[in-house]
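A single protein chain has been removed from this complex, and every other one stays in its place.
And now, chain A:
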Amino acid sequence: MDLPGPIHEILVLFLGFVLLLGGLGLVLLTNPIYSAFSLGLVLVCISLFYFLLNSYFVAVAQLLIYVGAINVLIIFAVMFVNGSEWSKDKNYWTIGDGFTSLVCITIVFSRMTTIPDTSWYGILWTTRSNQIVEQGLINNVQ
């Protein structure tokens, strides 16, 4: 969308913050209904990101299919599974949990150090120039 600059950045930051909280809530909450609803929140936020990226059809398709169908199906499945066994609090932190959390944190940090180093502007300018060439070819054909 062609919003003014600061509104665009504020929306991106706000959606990013909500995505952070939703992701944490999805994994750390013990009740599976809560994690299913936080999945719905994450999917709605990603759909709003698609709106900001000018791909309107994918945004609406994501909203309809992911949130409207898949999330509802997941909530139905959670309701079918018997809810009385989730109240037992067997939520101790095993060695495997700690190991996978270490692996995931190293994945995040290694990506965070490589993402600013790669020159994204070269890749973006090549894709934009391809887009301009495609537009030129389409206009020439028509």
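In this section, a contact is a pair of C-beta atoms (placed from the backbone, for glycine too) under 8 Å apart; a residue touches a chain by one contact, two chains touch by 3 or more; residues count from 1.
One rule holds for everything that comes next: contacts and distances are computed from a predicted model.
The protein name that UniProt records for the chain not on display, among "NADH-ubiquinone oxidoreductase chain 4L", "Phenylalanine--tRNA ligase alpha subunit", "GATA amidotransferase" or "Eukaryotic translation initiation factor 6", is "NADH-ubiquinone oxidoreductase chain 4L". Touch with the hidden chain on the side of chain A covers residues 8-9, 12-13, 16, 19-20, 23-24, 26-27, 32, 35-36, 39, 42-43, 46, 49-50, 53, 55, 57-58, 61-62, 65-66, 69-70, 73-74, 76-78, 80-82, 85-86, 90, 94, 96-97, 100-101, 104-105, 107-108, 111-112, 115-116, 120, 123-124, 127-128, 130-131, 134.
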